[in-house]
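The other protein chains are all here in position, but one chain of the complex has been omitted.
Labels A, B and C are assigned to the chains in the order they are written; within every chain, residues are numbered from 1.
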Amino acid sequence: MELVFVFLIVGLLGVLLLSMNALLGPRRRVTPVKQSPFECGSPPLQEGMPSFPLKYSLVAFIFLLFDVEVVFFFPWALVFKEMRATALVVMLAYAGILAAGFAYAWKKGALKWD
Amino acid sequence: MGLNPFQAAWFTTTLNSMLGWGRKYSVFHYPYVTACCGMEYMSAACAHFDIDRFGFGWTRFTPRQSDLLLVVGTICQKQAPILRTVYEQMCEPKWVIAFGACAVSGGIYDNYAVVQGVDRVIPVDVFIPGCPPRPEMVLDSLVKLQKKIQKTDQDWRWKKKATS
Amino acid sequence: MEEKSDVLSDLAARVPGAVLETSAPLGDLTIVIRPESLFEVAAALKDGPGGFATLLDLTCVDFPDRPDRFEMVYHFFALSGLRRLRVKLRLPASEPAVASLTPLWKIADWMEREAYDLFGVTFIGHPYLRRLFMNEEFVGHPLRKDYPWRKRQPVIPLRTP
Partner (left out) sequence: MTRPFRIQQNAREGSLLVNMGPSHPATHGAVRIMLELDGERILNSEIEVGYLHRAFEKTCENRTYFNLLIYTDRLNYVSPLINNHGYALAMEKLLGIDVPERAKLIRVLLSELSRVSDHLTCLAAMAMECGAFTVFLYNMKAREFLWDVIEQTTGARMTTNFIRIGGVRADLHPGFKEATAAGLRETRAVLKDVHGLLDKNKIFLSRTRDVGVMSRENALNWGWTGPALRSTGIAYDVRKAFPFGAYDRFEFEVPVGERGDNFDRYMVRMREMEQSLRIIEQVVPLFERSCPRVAAAGLEPAAAVKASRSRRQEATVKLSPNLEGAERSVQSEILSSDRRYVMPAKEEAYTSIEGLIAHFKYFMTGHGIRPPKGDVYSAVEGGNGELGYYIVSDGTDRPYRLHLRGPCLPLLASLEELIRGRLVADIIPTFGSMNIILGELDR
């Protein structure tokens, strides 16, 4: 029964938040100059954006990889007390594989910057 | 069609004054500094005279995040298009303060190179005379701007387009 | 001033016939040279015993009523002897052009662009002769005597407040 209330409140909240902008915001005046990128006020020097050097995206991928790996450490740390030895072995294997991946990336020069 | 509740004068005026109150104490300003008034702006913005007491503390150097364009110093002919672009790239609602005699009216530079006043390039809300104006005059102009912000009413999206 | 003479004598030796007049108004040593010999004189000053290693300033003065209208004024500075030298040369009104000093001093690049921008004096051999201060579409050279003081050429159409 109280499920209905939960859905009701969440739904209302969602609708309210979505419509808040339309309700309170001022009238938007969209002009072509407003759309153009802000380059300290001076006219842009070239049309469009050239391709970004690859090294930026490479660093991002590697970071994402190891960031997700760290997420799995948290539940492991909580439950470590009960399953002492097995938890350690499992986590070592898990971290070992990822460390191997990291060493591979390092040797391949993914982290070399300039 | 009949007078729906949103159109009722009472509702919009309270909403306007509430919005005005909320806006006037947290104005993010973009210091468009070019010349000598910049020195006086520095002393006005820093610890001694401190515009942060009035809520103008946050200097944003991008027009996207600022409500107030503080035009400080002389605007030359070559600078006019830059100023116009920066003004148009600001989000509504936006205000402009002309800081110093050169921004107000070209000041002592009445020659081929200087625009005689910023209001020839963009609409200006508050003018601060003085070359350079004393920091107290700057604080006074901020208070005047706050009164103006309190009184400007919001052009609501759901309201019929009253003005052009 | 004895060292004045050795600078001039060395100059006369290296670049014969270049120096037209020499004078020292208010103590500033000044020489007037022929416009074509500017580059040799500047090179001689830079490498000569005078040791004028710095091009302090380069400017132009407009005398509309004189036959040679534009007078270019160069200030050189010798750090070793703490001496300043003013070199003047006169250019005709029709098409004022003089050799560029950018190969000798890197700062001459901007100073010549400024003289070109405000006076219209062209510099032969300048890598990138473009207006320094005014915008590209500006018509005329503002610091000439015949350019009116308040003739504005707005870059964008200005609005009446």
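Everything below uses one rule, namely that a contact is a pair of C-beta atoms (placed from the backbone, for glycine too) under 8 Å apart; a residue touches a chain by one contact, two chains touch by 3 or more.
For clarity, every value in this text was computed on a predicted model and none was experimentally measured.
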{"item": "Touched by the hidden chain, restricted to displayed chains", "value": "A, B, C"}
{"item": "Contact residue for the chain not shown (choose from B:51, B:114 or B:128)", "value": "B:114"}
{"item": "Footprint left on chain C by the chain that the document does not show", "value": "25-26, 28, 53-57, 59, 61-62, 73, 75, 79, 82, 84, 86, 105-107, 109-111, 114, 118, 128, 130-137, 142-143, 147, 149"}
{"item": "Interface with the undisplayed chain - residues on chain B", "value": "32-36, 38-40, 42-43, 46-48, 61, 73-74, 76, 78-79, 82-83, 86, 108-109, 111-114, 131-132, 134"}
{"item": "Sites on chain A contacted by the missing partner chain, in the whole complex", "value": "39-42, 44-46, 49-53, 55-56, 114"}
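Note that only the chains that are shown with their structure count from here on.
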{"item": "Overall pattern in which the protein chains touch one another (line/ring/star/complete/other)", "value": "line"}
{"item": "Reference chain C; chain at largest CA-centroid distance", "value": "A"}
{"item": "Interchain centroid distance [CA atoms averaged], chain B/chain C, Å", "value": "45"}
{"item": "Centre-of-Cα separation between chain B and chain A, whole angstrom", "value": "37"}
{"item": "Touching two or more other chains - residues of chain C", "value": "none"}
{"item": "Where chain B touches two or more other chains at once, by residue number", "value": "81"}
{"item": "Residues on chain A engaged by chain B in the complex (per definition of touch)", "value": "22-29, 31, 33-34, 36, 38, 40-43"}
{"item": "Chain A partner contacts - residues on chain B that touch it in the complex", "value": "15, 19, 62-64, 81-83, 85-86, 88-89, 92-93, 154-158, 161"}
{"item": "Chain B-touching residues of chain C, taken from the complex the two chains share", "value": "134-135, 142, 147-156, 158-161"}
